[in-house]
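Got a structure for you, written out below as structure tokens; questions coming shortly.
Yeah, one chain of the complex is gone here, protein chain that is, but the others are all in their spots.
So that you can tell them apart, the chains are marked A, B, C, D, E, F, G, H and I in the order they are listed, and the count of residues begins at 1 in each.
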Amino acid sequence: MDHTLLETFGNPAEQDYLINIELPEFTALCPITGNPDFATINVSYIPDKFCIELKSIKLFINSYRNDGVFHEAVTNEIFRILSEKLEPKFLRVIGDFSRRGNVKTVVTVKKEYKPFTNVDIPEYIPNEI
Amino acid sequence: MDHTLLETFGNPAEQDYLINIELPEFTALCPITGNPDFATINVSYIPDKFCIELKSIKLFINSYRNDGVFHEAVTNEIFRILSEKLEPKFLRVIGDFSRRGNVKTVVTVKKEYKPFTNVDIPEYIPNEI
Amino acid sequence: MDHTLLETFGNPAEQDYLINIELPEFTALCPITGNPDFATINVSYIPDKFCIELKSIKLFINSYRNDGVFHEAVTNEIFRILSEKLEPKFLRVIGDFSRRGNVKTVVTVKKEYKPFTNVDIPEYIPNEI
Amino acid sequence: MDHTLLETFGNPAEQDYLINIELPEFTALCPITGNPDFATINVSYIPDKFCIELKSIKLFINSYRNDGVFHEAVTNEIFRILSEKLEPKFLRVIGDFSRRGNVKTVVTVKKEYKPFTNVDIPEYIPNEI
Amino acid sequence: MDHTLLETFGNPAEQDYLINIELPEFTALCPITGNPDFATINVSYIPDKFCIELKSIKLFINSYRNDGVFHEAVTNEIFRILSEKLEPKFLRVIGDFSRRGNVKTVVTVKKEYKPFTNVDIPEYIPNEI
Amino acid sequence: MDHTLLETFGNPAEQDYLINIELPEFTALCPITGNPDFATINVSYIPDKFCIELKSIKLFINSYRNDGVFHEAVTNEIFRILSEKLEPKFLRVIGDFSRRGNVKTVVTVKKEYKPFTNVDIPEYIPNEI
Amino acid sequence: MDHTLLETFGNPAEQDYLINIELPEFTALCPITGNPDFATINVSYIPDKFCIELKSIKLFINSYRNDGVFHEAVTNEIFRILSEKLEPKFLRVIGDFSRRGNVKTVVTVKKEYKPFTNVDIPEYIPNEI
Amino acid sequence: MDHTLLETFGNPAEQDYLINIELPEFTALCPITGNPDFATINVSYIPDKFCIELKSIKLFINSYRNDGVFHEAVTNEIFRILSEKLEPKFLRVIGDFSRRGNVKTVVTVKKEYKPFTNVDIPEYIPNEI
Amino acid sequence: MDHTLLETFGNPAEQDYLINIELPEFTALCPITGNPDFATINVSYIPDKFCIELKSIKLFINSYRNDGVFHEAVTNEIFRILSEKLEPKFLRVIGDFSRRGNVKTVVTVKKEYKPFTNVDIPEYIPNEI
Partner (left out) sequence: MDHTLLETFGNPAEQDYLINIELPEFTALCPITGNPDFATINVSYIPDKFCIELKSIKLFINSYRNDGVFHEAVTNEIFRILSEKLEPKFLRVIGDFSRRGNVKTVVTVKKEYKPFTNVDIPEYIPNEI
């Protein structure tokens, strides 16, 4: 993946608030078999100084297309890169992976980096497939 | 937008309670491309002295039709204007924007301005599209 | 409306518990235009000495049919009348009004009157229409 | 009803855990009109020494078939009988009754009898009809 | 069952996070009647040093196919074996069994073994059938 | 059952049209085991001279409560009795029985007795449970 | 009801096409008990020379509010009045009535008055309640 | 499988009608890998002289548990055995198999053996998983 | 609107086939009140020589934004313009308009211009709102 694709812009608000972004078109390769994997990546964050530019996060997600990644590792990696780029007050990244052998995996990583007020984090409902 | 459109009336109750208003027909323009954006604006508040008149909040929402606005900024702006007009005990504004490039964004701004009792704030379930 | 219609019976249990009643056929008139309004009235309460008789609360709700009422005021009024009649430990009344101009309003009034144990109040999911 | 039908077996686990049983085929008679009533009975409990045998709770629920019972009273009665038979750490009984006059009633009785750890009680979603 | 089938790999992340695995194809035999039972097994855990390998947990679940097991006992057994194998910070195992006599049973076992931060455990919604 | 309960009234229209009645509270006994069975009975008909009175068909359905009946036979019997009572142009009766051993049965009987125009018969969607 | 409320305007198209109007807020009184009844009225038609003005059909439906009507008769009556006013090529009127005693009734009246081409009539899916 | 398990009883009706049976608990083994497969088997038939006994068809379906079968072949085999046993006027067997590699397969076999009247065959809606 | 925006490309296939395009973001103004209206425009066609370029039909739909149009007229107009531009073998345009006064309107225009084979036109299911 190419995290230089990620672009930010200045947070237009002073008060704490929540931004949720659903990216249903993540795909990468299984590092063992080379077969493609598919997932919805769901990102929620409370911005501090920066907001993520929507088109750039899409291109960033697209850049995994030909990488070999494990479910648990890649969700943590996306979390870490977004965390470094955004320096948010709060960040949650969910990797909701499509079924393999009719087994479904959902990986959830989140962290509160700085104190915030007036924000609740909504529960995520996984896809059926 | 034209926030002089907003009208209020006196809160008919003494006890704290919650009013939720769903406005599924917000549209504005992207300030960069000029393309139209669409959203559901969901407003929840605990009135203090004033309630918002329903038709006037619809006309207020309609007044964004030809403005160029960003998702994060406009949700915060609607929050701020309603906050100033209503002086509520609690206010939450959610901008649930329609997909762009199959990416979906939901922006949630809320604040407790004054103490209140006997009110829970329900969780919001975003639209599918 | 005619609140003399409301009838109660003695609470058959000693332990605290919750009763939820969904009344999907509320209708009244708009006091300004005279047009009919429609709503689901959802009542939840923890009885103390009295329970509400189901047929009588239906007739009570029916008695608003030709009254002119505002959404916020009538939900608070139904709350107040039930509160006086039932003297419950807890009461919640939700007015889930049908769309006007495709704008949907839900008004929630609740109060804990006396201490209780072993009861949680479930979240209400509004109708689509 | 015939609560001698209820059979238990020894709890096979040492750790606290939750058992949920959905019985969608409760029917009894209205004590005033003699008309049949229908309900789903939903039972959740944390066993202490005993678990309820599944077939026996079904037969117990079936035994109400020709009894005249009120919604509020019968839900409390099922709660009391199960409580005495199981001596659980926690018990919740929900009577989710089918519509009468398009009015829907749900009665929820629960109690924590003994301290427990590592168990959350899930929220119940009533039937539509 | 054959718990030697279970394989683990090293947790690729330092921060606490949640892994959820849905295994909708559990089947075993009733120890009394010999009839087959069916269930979805839902596993959520916060890894400490190890993660469960997805294919191996599927084979482990498959290994119950010809065993005679009770609902309550087998859910606790799967919980215990996974707990010993994974030594997780948190583990929840849900046995969501298919209807017998139109009665549906869901067994939930969970435990917090070590302190963790930044993880919420989502509520489970049982299958309809 | 007691088919003398069925009452009719004169068809108020000259043109052919369709009446659909959903009766979700059928219950009877299994003639072999004596266990209760449950079903939704769905009736569609094109009236000729008579329409069925709604309360009377409910009482008729209720009258099976303590009878021992087989799924296939009772659906055909209800069809035959309604056919004789109504002498309709068209009649369809569907018995949508609740699961037994997680096996679901739906029995559909229909007949066109006399020619009619301007009516289509909608497809029936069975219950989940 | 007051069918003088109905207004039409000239059909703006030459080709045959279908107009479907859903009116979910019909209410009237039971002629026997005086209790209110509720329904969705669903109108589909192929215009010939006239189209129905949307606000006027809503006011027409509202005008039944204090009339005593039977389900079968009133659906046929609305059909007849619309037919006379619109002189359409095709008309279908569905009365989808809310449950009484948990029994649900749907009445469907339709007629092809004049030949038309290039129009299919979609199947109607009744409300749950 | 053991088709001697199948039992029939005499068709209780003279008129043609449809019987639909949903068996959501089919499982067998993949003949190549030995891994278990899962499916819902959906059977619809118009009886001639015989009806299938419900418990026996369940036991028959269960008897595939340790057989190695292909999706296409086993659906045709179940069709053939039921056809020989029932000698129906019409038979449809659908094998709705659970996902493998997130690929879902549904096999539908049907045949009209003898003329019949007054029966429509409803469309089947596959499971999500 | 500006139908010069519409662009086509050569049909890449020789066999008849169906293309369905859902455009959920139509908005225009009511010619009487000036209030905004919203709709999903659903287009299905069998191409002859030309296919519609997806981005151009979106811009064409967007060009109605500040026009005053009636539901019935605008759906017919979009149909006519697409028909002239595409010269298709078959065209269907559905205007699925959002509720006004809780009344919902759906306008369907379709035509078979030239003979085709091997294509069925699927039924359209309107939005809820």
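Quick note on the criterion: a residue touches a chain if its C-beta (ideal position, glycine included) is under 8 Å from a C-beta of that chain, and two chains touch if they have at least 3 such contacts.
Not measured: the values here are computed from a predicted model.
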| item | value |
| --- | --- |
| Subunit A residues that touch the omitted chain in the full complex | 24-25, 27, 35-36, 38, 62, 65-66, 98, 129 |
| Residue numbers in subunit H that touch the chain omitted from display | 70-73, 75-76, 79, 100-112, 121, 123-124, 126 |
| Residue numbers in subunit B that touch the chain omitted from display | 38, 98-102, 128-129 |
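The rule is simple: only the chains that are shown with their structure count from here on.
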| item | value |
| --- | --- |
| Selected interface, D-G versus G-I, where C-beta contact pairs are more numerous | G-I |
| Rounded Å distance, subunit F centre to subunit G centre (Cα mean) | 26 |
| CA centroid of subunit C to CA centroid of subunit E, Å | 42 |
| Residues of subunit I engaged with two or more neighbouring chains | 38, 98, 100-102, 129 |
